[in-house]
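For this view, one protein chain was removed and the others were kept in their places.
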Amino acid sequence: MLNVADIRKDFPIMGQKVHGHPLVYLDNAATTQKPRQVIDAIVRYYETSNANVHRGVHTLAERATEQYEEAREKVTRFINAPSRRNVIFTRNSSESLNVVAYSWARKFLKPGDEIVVTPMEHHSNLVPWQQVALHTGAKLRFIEMLPNGLLRTDNLGEIITEKTRLVAVTQASNVLGTINPVTGIVRLAHQVGAKVVVDGAQSVPHIPVDVQALDLDWLAFSGHKMLGPTGIGVLYGREDLLDSMDPFLFGGEMISRVYLECAEWSELPHKFEAGTPNIAGAIGLGAAIDYLNQLGMKNVSDHEQRLVRYAIERLEAIDGFRLYGPKEPRGGLVAFNLGDVHPHDVATVLDTYGVAIRAGHHCAQPLANWLDVTATNRASFYIYNDEADVDTLASALVKTKEFFSHVA
Amino acid sequence: MLNVADIRKDFPIMGQKVHGHPLVYLDNAATTQKPRQVIDAIVRYYETSNANVHRGVHTLAERATEQYEEAREKVTRFINAPSRRNVIFTRNSSESLNVVAYSWARKFLKPGDEIVVTPMEHHSNLVPWQQVALHTGAKLRFIEMLPNGLLRTDNLGEIITEKTRLVAVTQASNVLGTINPVTGIVRLAHQVGAKVVVDGAQSVPHIPVDVQALDLDWLAFSGHKMLGPTGIGVLYGREDLLDSMDPFLFGGEMISRVYLECAEWSELPHKFEAGTPNIAGAIGLGAAIDYLNQLGMKNVSDHEQRLVRYAIERLEAIDGFRLYGPKEPRGGLVAFNLGDVHPHDVATVLDTYGVAIRAGHHCAQPLANWLDVTATNRASFYIYNDEADVDTLASALVKTKEFFSHVA
Amino acid sequence: MSLEDIYKDAIMDHYARPRGRGKLEHPVIVYHAHNPTCGDEIEVQANVEDGRIQDVRFSGHGCSISQASASMMTVAMKGKTLPEAKATLAKFLGMMRGEPGSYKELGEVQALQGVSRLPVRLKCATLAWHALEVGLSQHESGQSPRGPVHVLESKDL
Partner (left out) sequence: MSLEDIYKDAIMDHYARPRGRGKLEHPVIVYHAHNPTCGDEIEVQANVEDGRIQDVRFSGHGCSISQASASMMTVAMKGKTLPEAKATLAKFLGMMRGEPGSYKELGEVQALQGVSRLPVRLKCATLAWHALEVGLSQHESGQSPRGPVHVLESKDL
């Protein structure tokens, strides 16, 4: 069990008042807050060890390189990657997915090939594949969704076929909270020789993820959604796949030898890290992983499960509350509408009570179309949220309802 | 004139001892140290305003968006860009140059077209164009260099011709210190209808750069080389060119509408910023720009000029010292060799005296080949360096020379 | 900021009973605006006769602010000459940008002033006005009344 009161003390932003009310931050699916430990790691790096990595002989350069590569080791262990060669630092999940799209899919796919995605994908795991389709002549195919927001699995064999070269699927939906059956999808895909790229932006921060146990080909996730700094993300890739891919960005660090007319590439993972990396970002992510490890990812996940169950129970009692997505299994977030009150209005009213939620399409417009809404509200939880936050949310929603009762 | 003693007080890392000696940091061309003001801006952001940008209705999201866009305004004014629409945040110079390579050059170049570069380019402004050539059938052509490390200009008209579509040139060399005649190159290129992309990684941090006065088409630079955090860079582009380019990375933020099979792009600059950006990085860069503005870029440049002149005078008195590059005009750095002592050995010995310099090819292997060396030493200065640092460097070099005198 | 500072009575009234909702038979001005952050869509249509906005309507969907603001706009614009309309537009956008000055002449539209302190909602409040502005300038430059969907981005108010 998490001790939320203790955890909160580690988050300097939590002391804050918004419009006179204590901040209740429920926009964690967008980005999470940062504990003192992560902020301190960044400060410490700049105050004691800042230098460029991999190239310098002097003490600071050695220190910076060591800390940067140590962060990579932490990521490696966190997702149980076979080696640090599998772990590439990027800016965010979006870039990680684009690396696979540019360096693998655009290289290997051809007309007649099929890319299987789902209608619940975040734009970052959809638009890159639309572009791959456009440029290679491959075709997009969509796994179907059941009315409750789960993926339909009984006809998966008709969608993932011999023509499939790639399946791009999110492990956890950032709107519906759906946890997708990645294991089954991977098994099916591998049976037909297809590769699987998993969007872990909403899973890696919240549940234990083991790339070897799941047998993933690629996994993308973002540091800023798991207590880490902005500007740092990860692409995990199987070594043979990474080896088969062309480099993505070209420049310093990623080369071994350069002549006027040509160049040779560095070994993994540097082949995919051109230019000076976000060194402080990687180190901050390492500190975030230390923090999560200390809590235990199983405990993090249990905490969120309990909280989201409580939230659904509490919110469904509100007149006009409509939940989107399945009840179980689900990640620690709830997307909903409140009668006819526009989500923008809900979010604005909640903000005047200090409650931060998100309103909009959550970068999943096709899913919004599927739900037949232009926008939804979304409250998303993390380790520093507790039942009291849900209660504040619920009572603010009741007040919102009342405020708009005579108009909407 | 800069008050170096006062400036140093702003840099927490400067208090440090390395192997028992006070740190003398002369590896600024690789990355610069960060003032308290920049570190504080990052900490303040995480402690008071952290949220995802552009999408949220709540107070933190508004604050984060405002600060992120304010940082863009600061960059806009710093390089005198016409509008914030011209300013794209990237990870570093390398990524900025790759954006031009992927989204413009790969789209528009064809066999028979020529790309003009120089042999003194950093790998980041060479390898992307090698790849463009490979993929489009365009041809690389090289401006010649004079023995003193200046570009040969009397035959530029034979190299930049009607066939030229793009000229990629660094404004300041990271090895030779050469300041290239960008104005003349741009005029010539524009006369034949070619575009010019300028690598500003070693110029924007050190001299006033005005993209409109220089009439640049694109300019790339890195935050970490100008007191800013790691993981943030800038691509400036002329608006009509940015409009004509396809987006580079696909995903959240950079789209306007997304359907299952296709998508529309956001307006500039968001079209080129997929996914959650390095928000804290941009804000930190904004603080770095504030700091530089307060010093005045003219003063920064004068200070470095004076320092490098002093350094050359002082170091040339050392037996066996060999300087690479022109004497004037030159940026604030000196690349050199010391008799037959290998640069790695020089850098290691200097480190034992607390002096941090770089040894190697400085990510410019073709230039090293041109100089006919495998490696050089490089001492590079910035606002917190002074004559005393040069003196420490000089006496450490003399000791290095002595130490190796019986062997090398 | 309290709820009442944002959701002024006039706003709630226009939201509950929108004026000028609908479409015209033969509009000479049609502009469709879209706010990508929230998915709001507003189409503004207008007819111009003898240099005067003879009628103006809006359709689409969105939050209370965008709907109320569109409704207010139709009231404010109807019957205005083109120069008057442009002056009012400029005045309104100036107010929303937070420029100091007196906005008395805007009448009940002043109720939207509180929204100017909410950058994200600002886009909701200006969506319809911005659509009319582009529609008017397309009309004056003789462009077809069916322009492309316009996307309002943050800060390009």
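When the chains are written out, they are named A, B and C in that same order, and each has its own residue count from 1.
To be clear about the criterion, contacts are C-beta pairs under 8 Å (C-beta built on N, C-alpha and C of every residue); 3 or more make two chains touch, one makes a residue touch a chain.
Source: prediction; values computed, not measured.
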item: Displayed chains contacted by the hidden chain, counting the whole assembly; value: A, B
item: Touching the absent chain when the full complex is considered, from A:Ser256, A:Asn293 or A:Ser405; value: A:Ser256
item: Absent-chain contact - pick from B:Pro205, B:Gly237, B:Pro343 or B:Pro366; value: B:Pro343
item: Sole residue of A:Asp6, A:Asp154, A:Asp240 or A:Glu267 that reaches the chain not shown, by the stated touch rule; value: A:Glu267
item: Residue in contact with the excluded chain [from B:Thr136, B:Gln202, B:Asn278 or B:Gln365]; value: B:Gln365
item: Touch residues of subunit A, complete complex, unshown partner; value: 54-57, 61-62, 65-66, 69, 84, 255-257, 264, 266-267, 270
item: Absent-chain interface as seen on subunit B, which is shown; value: 19, 342-345, 348-349, 352, 359-361, 365, 368, 374-375, 403-404, 406-408
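By our rule, only the chains that are shown with their structure count from here on.
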item: Rounded Å distance between subunit A and subunit B, as computed from the means of their C-alpha atoms; value: 31
item: Residues within subunit B bordering two or more other chains; value: 55-57, 61, 255, 257
item: Interface hub residues of subunit C, defined as touching at least two other chains; value: 37, 118, 121
